[in-house]
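Removed: one protein chain of the complex. Kept in place: all other protein chains.
Each chain gets a letter, A, B and C, in the order it is written, and its residues are counted from 1.
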Amino acid sequence: MPNHLEQAPALQVSQWFNTANPITLDALHGQVVVVHAFQMLCPGCVTHGNPQAVRIHEAFDRKDVVVLGLHTVFEHHAVMGPLALEVFIHEYRIPFPVAVDTAAIGSSVPLTMQAYGLRGTPSLVVIDRQGFIRLHHFGSLDDLQIGVLLGRLVSESANPT
Amino acid sequence: MPNHLEQAPALQVSQWFNTANPITLDALHGQVVVVHAFQMLCPGCVTHGNPQAVRIHEAFDRKDVVVLGLHTVFEHHAVMGPLALEVFIHEYRIPFPVAVDTAAIGSSVPLTMQAYGLRGTPSLVVIDRQGFIRLHHFGSLDDLQIGVLLGRLVSESANPT
Amino acid sequence: MPNHLEQAPALQVSQWFNTANPITLDALHGQVVVVHAFQMLCPGCVTHGNPQAVRIHEAFDRKDVVVLGLHTVFEHHAVMGPLALEVFIHEYRIPFPVAVDTAAIGSSVPLTMQAYGLRGTPSLVVIDRQGFIRLHHFGSLDDLQIGVLLGRLVSESANPT
Partner (left out) sequence: MPNHLEQAPALQVSQWFNTANPITLDALHGQVVVVHAFQMLCPGCVTHGNPQAVRIHEAFDRKDVVVLGLHTVFEHHAVMGPLALEVFIHEYRIPFPVAVDTAAIGSSVPLTMQAYGLRGTPSLVVIDRQGFIRLHHFGSLDDLQIGVLLGRLVSESANPT
């Protein structure tokens, strides 16, 4: 494991879909967490990122890997609100929990997107079993690469050695 | 040419995008017209229908074939209004004119969709140089099939024989 | 129709597969003929050209369009002989007739390939109902383009006007 890893900041969420209860990263300690940051009207997200996130969600036992969608709206806010997102999740049959990133006051970039320093959508953040950020990627990654990373991280212990 | 062809009903349009002036089928007499009926949050439209409509638009001289998008919202009206559609057209770089089908009073199905009897989205309607409907298809068609049809129709005369 | 069309030269065939009797272009007068020139160990042929030729074969009534494979071996002759080709046709389930282009004496390029001036594989030659060459293409073409061309040619008469 590399030195100087960054502990994943808390998610700042104004609304959840596809989960009965709010989810925190703290509660997922011990699991690998894949945060798929997207916007519902971002073509690269719809064509590549969302289907890949669904494949990851389906490939793992939930005790090993949890996929979370994070709707990080930083443009066209008026037409990508929660009502529109709910339709999107329904029509595209997104099966994993999706969080709405909390809007910032005085900035178009929402709070979690700011805290993680995401450059745009789609972005993929992978958090290991100990809560450290191990991948922080803007754009697309192929399935083999993300598979190898997740295979490595799943093999690690949840406790520091 | 088959007998008993149906003359294409007029488009009933509340708003146009990607055109300076409203377009009528009458004004397109002499050209083959491909009407691509879609909804912006319909996965089959986004994945298959829209990219195919763009390919058709790019494959032909405008004097032979004109592609028109028709936004036929029949569900989730609140989140697929013109402001959202404008963002969609911009983000997906739709290059052809797009008409908003006029909402009906007392029905969720808009007026042009009713007049053409469209069953859902995506639907493809192809109108020949004389204004007759020659294809009326719900769902996806492969590029070879639609290419063959358009090649045939382009070869026809604009005037009845 | 363009002026100065070239009449398609006769096929020079040493062996046929998938047909009980040898086929001549003369006998196909009145039909559009798609000649798909390929080599069995050419990756572009296997990945793109052959599947497209199969789609064309399946899309048309035989009285309108006939697809013929033409095995134009111009390199690695020792390992792409008729016995190997027969296995290839079987394993890839090629459904249309396939001709073996007759080897030339003193040249690695076989006779039909020479007569048509083909530059390599895959090449597509499309012959109209009157026997004129209307497409002569080296490399890949998309389905929409070839569909449009075939739709146009199918609409033409078999007799000169």
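Here is the rule we use: a contact is a pair of C-beta atoms (placed from the backbone, for glycine too) under 8 Å apart; a residue touches a chain by one contact, two chains touch by 3 or more.
Note that the structure is a prediction, hence the values are computed from the model and not measured.
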item: Displayed chains contacting the withheld chain; value: A, C
item: Of A:Leu25, A:Ile56 or A:Ile94, the residue in touch with the unshown chain; value: A:Ile56
item: Residue in contact with the excluded chain [from A:Gln7, A:Thr24, A:Ser108 or A:Gln145]; value: A:Gln145
item: Contact residue for the chain not shown (choose from C:Lys63, C:His76 or C:Arg119); value: C:His76
item: Residue ranges of subunit C at the interface with the undisplayed chain; value: 41-43, 46-47, 76, 78-81, 83-84, 87-88, 91-92
item: Contact set of subunit A toward the excluded chain (per top definition); value: 55-56, 59-60, 142-156
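Note that only the chains that are shown with their structure count from here on.
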item: Touch-based graph of the chains, sorted into line, ring, star, complete or other; value: line
item: Equivalent interface positions on subunit A and subunit B, same or different at half; value: same
item: Computed distance of Cα centres, subunit B from subunit A, in Å; value: 37
item: Whole-Å separation of chain centres (CA-atom averages), subunit A against subunit C; value: 51
item: Set of subunit A residues in contact with two or more other chains; value: none
